[in-house]
Each structure stands twice: as structure tokens, then as C-alpha cells.
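Notes for the one structure printed next.
FYI, not all chains are in this one, though none of them got moved.
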Amino acid sequence: MPQKEEPHLELYRKVKASTVLEGFPGFGLVSTIATGFLIDHLKCEQIGTFWFEQGQPTVAIHANKLIDPIGIYYNKKYDLVIVHSITPATQMEWKAADLVLEVAKQVGAEEIITLEGVGSQEEGESRGFYYTSNPAHKQRFEKIGIECLGEGIIVGVTSALLMKASQKGLDVCSLFAETHSTLPDSKAAAKIVELLDKYLGLKVDYKPLLKQAAEFEQKLRGMLEQSQKAKELKEKKDITYVG
Amino acid sequence: MPQKEEPHLELYRKVKASTVLEGFPGFGLVSTIATGFLIDHLKCEQIGTFWFEQGQPTVAIHANKLIDPIGIYYNKKYDLVIVHSITPATQMEWKAADLVLEVAKQVGAEEIITLEGVGSQEEGESRGFYYTSNPAHKQRFEKIGIECLGEGIIVGVTSALLMKASQKGLDVCSLFAETHSTLPDSKAAAKIVELLDKYLGLKVDYKPLLKQAAEFEQKLRGMLEQSQKAKELKEKKDITYVG
Amino acid sequence: MPQKEEPHLELYRKVKASTVLEGFPGFGLVSTIATGFLIDHLKCEQIGTFWFEQGQPTVAIHANKLIDPIGIYYNKKYDLVIVHSITPATQMEWKAADLVLEVAKQVGAEEIITLEGVGSQEEGESRGFYYTSNPAHKQRFEKIGIECLGEGIIVGVTSALLMKASQKGLDVCSLFAETHSTLPDSKAAAKIVELLDKYLGLKVDYKPLLKQAAEFEQKLRGMLEQSQKAKELKEKKDITYVG
């Protein structure tokens, strides 16, 4: 038998990009819906894949195509690489952050943008916030009228990136959207796309955005339901198996 | 005492084969019933064995013969090697996939075929599906009238093989049959054998198939019951032991 | 501090023997009662000891003498080495099998005989069975009128030995006795001694056998009760300790 291989990153196309955008599923699946929408809308090309050989192996099939658990996508026009994950990094947050840093290194990026939903008990429209420790970026956010996250606790991959990136000489800029729900929340995702659009000058057409985000949410919800059924069947199954 | 030996693959006969067929127990035990049936029906010869030195050691005795937890079988006529497992790969899915890849490497295979049951809440006859990322194989499936799995979540050994095989330069082709039950489901297994028959041109005699699959299901069910009793006795036993 | 030593086998007398007989506690403690009886009855000499540095260290004192958790015994007349364990190999079944294989190697044995109780829901006298993959031994069993175990699931040390021994060029022959109880079952143990007597030609005097096996069962039961009390006291104790 071969030696146990370390989980590894496979970039099957070498590209250069200034910015790496990261979306691991969090509150309201905001980041995953947002990156999924952008990949479709900006017609990004998949340039790599990654997986953790830990936990139950899981892939999704969507529209007759295999969706990698973590896919790396590229958009030349916007000088952007997107790390899009449909599986949460639970208990692998530090490793997931290392993966994003490694992608950033390989594509020669200068900035990492993290997307994250933040819980909110207030009703009404989802508000958006930024956080960055870079004064120049701070100014840019102030200028385009985005509010800084004043107080908060940040957990998960975003949190690990905020700690680790500076040691690698990389800027981290975090975008947050309030979400009122733990269910997939396409409105909060749309909010985050709006912030990104302003910050990166993507010039996304706003009209279809909410509709498309809602469609992607619908698909993801469908996959979640199937996954849930699979788990339930599996639990029953484990009782009847040999061994 | 000897050094702890790594769990390893023992192929006591070296063969060459183009295709490796894999059946680890999943929903409805579809894959295990199907590979068990084929081994009997195609009169395959056992060429190897494998086990994981993890969890409780378990073997089955059936018709006065020892059944290895994971047996490797060979059929010269159909240029086929079958990895047939009667124990689930729970929490060892990645390693089980590595085993299948290693078998494929050692026999010089070009294609891995995975068999899997997929849960379905719809009543009526079990439907079959394929998934492959190879365009030529896709065409062949379309031609013989098998439907592509459009949407779904795939877990377990099949899922790990879908992620890992391409890196090894191997094609993976997955066959799925709907199963309505977590109990052994010989009808769904028969469906998968039908798909395989068409795809590989096995020319299996259809008449006895359902009957034989049902017989194999019966045996497996018997073994499961004994295993269940063994577990129950063991749990009681653990209470009364020294230590 | 010294480096952590690997658990190891200590044979303080080097002997040669054709057969290694193994008894780790299983259903009805059948194997442990049987090997314990034989060690007394055949006046075997202890030639070694073994322990796993895992779990709670436990020794028994019986009749003013220390009983090792796993003792290795030798009988010159019958060309026999016995591995007698009073502690179960729970979660160490593979390692326990490795130990038996190592003993077999060091004493130059050709055959390993495993003893095991098998659960049975049928009332009435305990029946005995054999399993072997060696055709010559099969014939011998048929000749002396012992039935082959036709169908069954075998777990534990016996199961691991059935998988691993052939790779070491060793024959394994398994003897089973039905047991209706998870409590120590000296009748089933007597049945297994009867099978062994026939197979190895021990010429054990049958009259005192049942009585002696019952006596040994009694002692073991006494030790079990003390062990149980020790555990209960320990659990209470853990609540009140410092740390």
C-alpha cells in the first residue's frame, strides 16, 4: 500500500492574481452563496481542487456535473482567485486558513478578502460591515460608505486568517453581512456581493443578483436536504451492517 | 514482539485487468449483493485479500468456508478485477479508496467502476443512473440508454474515488441504483447488475439473476443477524469480564 | 526517565512445541476456563508472561500466588504451549493475535488452535464445532466425528488469527462450543476440552473434568466479583480525589 498522502492542493492551471476571495460556509451560508453566485455570474474558470482526508468523503453532483468540496476558481478580468467551499471546515479551520494562504502564495496575491455572515437579532434589512487593519484600505471603505465592524467575536476560517495572514505579509480584508437565520440566506449574500462590487469595482448588474442568489440558495438547499437524508439513511444503515 | 505492521494488501496471484469493480456495503447493501452475485455467477477466482487492523476483527463463515472481510477476485474472460467487501468502510473510507486505487495500479487497470445505492423516497421500480466525467464513456452510456445522475450527494468510498482517481490518471465510472430501504435490497442490486451487463457487455442470463441475488441477500441477512446477536452478547459480556 | 518501552513478550524459558493453544476470554469465558483447566490438569509449567501497557493495570492473586494477566505455559508431553489470558483483549484483539503469532514463531509451532464460545439460543447440551482451512486437518476432524461450523460470524482474537496466520505460514484450527450464557460456562468449556482431547489425543480422564472445570469457574467468578467491587469502589473514589 502507498504511504498515507498528505491532503494537498492541486492547481491544474498556474495563474497570477492580486486578490484571493474566500468563502467557507458560515452563518446563513452567506459566504458560500456569495462565492457561488460570483463564480457563475463572473464566469470564473475552475483552476484547482482541494479536499481534507478527514471525516466522511462527500461530493455533490449538480446539473450533471461533479462539484468539488473545495474548488479554486479564477477570473482574469477582475484579477481574482476564489476559494469556494460547499463543505464547512468544522475542526479544520486552521488547515482551511493554511490552504487559503497557500493559494494566495501560489498565485502571488497581495490581499485576501474573507466573506462572513454575522448573527443579528434585529429585524429589517441586512447591514454590511468591513474590517481591515490596513489604513489605506480603511480609507477606501470609508470613502465608499461602508461601516466598520466596531464590536464582535469572529470565529472560524476568517478568524484564523485574521491571525495568520500578517505573518505571511498579506493583507486581510473581511466583509460581513448580518443574517437573521441559520438557514441559507441569499439576501445577506446579496448584501455581501454588493459590498464586494463597490470595493473591487466589479460592476455587477444589480437587478438579476437577488434572483440569481435566490436560485443558488434553492440549489444548495436541495443539496442540503439530500445530504440530510443520506445521513439519516446512513445512521439507520450502520445498525444493520456486518462488523 | 514484531513491529506493528501496516494493514496491507496481499495479492497472491499477479494478474492484469482493464477494469476494477468496487463494492463496499452502502445503502441497501446494493454494491455488496451485486459484487457477490457477479463473483458467483461469473465464476471469479479469489486472487487476494485485505483487512484493516482497526476496529473489531470480524470474519464470516459461509457454507463451511471462510469469507474474507475484503476479497479481491479476478475474471479473465471479462478482463475484470472485483474488490468485494462484506464489512463497511466506516471511518476508513479514504483508506478503502486508497486500497482500490492500489489494486487498480497493481493490475494495470484504466478504469474503476463504483457501485452504489442511492436513497429514494419514491415507490415503484428501482431506477439506475451513471456518473462519469469522461466524455467518451458518457456517450457510451447515452447510447445504451442509461440516465445520468443529475443531482445528488455522494458519500463514502465512491465519493473518495471520484475525488482521488483523476490524480492517478484513472477514469472513474459510477453506477447507482435507487433503493427504498436500508435493509439488503436485492432488486436494486439486480438493477445495478443490469446496468453493468449493458456497459461491460457481460451477457449475463437475466432469468436467474433476481432469484440468485435474492438468495445471496438471504445469506447476507442471515450473517447480519448472527453478527447482531454476537454484538449483543458481547455487550452483555463486557460487563462481567475481569479488567 | 527511560524511553516508553513497547509492551513485550517475556519467555523466561526457551522451548520448542508443535502446537500453540490460545484462550482469551470470550462468550461464557469458555476459552479461559478450558485453558485454565488444562494448565492445572496437564500440570503445565509457566514459561512466560505478557501484558499490554494500555488500560488499567490489573493482576489477580489466587491461592497466595500472583496470576499474570496473560501467562504462557508449556507441556512437554503433549508438545504444547498454551497462551492463557484472564483479561479480555477488548480493543487490542489485533495485538493479542500478534502476540500469539509471536509465541508460535518463538517456539517453532506449526499449528495454532483457537478456543471460542459461540452464542446459541437453543436449549439443551452444548454442541461443539471445528473450523480449519487445512484439508488434512479437516479429514482428521471428520474421522473423529466433529462437525464443521457451517455458518457464523467470528469476532475477536480468533477472527484476527484466522486472517493473519496464513501469511505467517501457520495453520489455524478453531474449536467452538455453544454457550447459552454470558456468565462463566464450565459445561461449554468441558465440551471444548473434550474436542481438544479427541483432536490432540490428550487422554484426559473425563470423570473429574466437569467437576474441576466447575471449580475453576467458581474461582474465576470469585475473582470477577472482587474485580467488580474494585471498580465500584474506584468509581466512588475518583469523585473524592485531589486533581
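Order as written gives the chain letters A, B and C; numbering starts at 1 within each chain.
Note that in this section a residue touches a chain if its C-beta (ideal position, glycine included) is under 8 Å from a C-beta of that chain, and two chains touch if they have at least 3 such contacts.
Since we're looking at a predicted model, the values are computed, not measured.
Engineer: Hey, this file places 3 copies; any idea how many the whole complex holds?
Structural biologist: 5
Methods note: only the chains that are shown with their structure count from here on.
Engineer: Edges wherever two chains touch, nodes for the chains themselves; is that graph a line, a ring, a star, complete, or other here?
Structural biologist: Topology of touching chains reads as a line.
Engineer: Can you work out the rotation angle that lays subunit A over subunit B using Cα coordinates, in steps of 5 degrees?
Structural biologist: It works out to 70 degrees.
Engineer: Chain with the smallest distance from its CA centroid to the overall CA centroid?
Structural biologist: Answer by centroid distance: B.
Engineer: Indicate whether more than half of the residue numbers at the subunit B-subunit C interface occur in both copies; give same if so and different if not.
Structural biologist: different
Engineer: Would you kindly tell me how far, in whole Å, the mean C-alpha position of subunit C lies from that of subunit A?
Structural biologist: For subunit A versus subunit C, the centre distance works out to 57 Å.
Engineer: What positions in subunit A touch 2 or more of the other chains?
Structural biologist: 242
Engineer: Considering only the defined contacts, which subunit B positions touch subunit A in the complex?
Structural biologist: Checking each residue of subunit B against subunit A gives 6-9, 25-27, 29, 55-56, 58, 60, 69, 86-88, 90, 93-94, 97-99, 101-102, 119, 121, 131, 133, 148-157, 159-160, 162-163, 167, 182-183, 220, 223-224, 227-228.
Engineer: Taking the touch rule as given, give the residues of subunit B at its contact with subunit C in the complex, in rising order.
Structural biologist: Spelled out, the residues of subunit B in touch with subunit C are 1-2, 4, 10, 49, 51, 53, 56-64, 66, 68-69, 222-223, 226-227, 229-230, 233-234, 236-238, 240-243.
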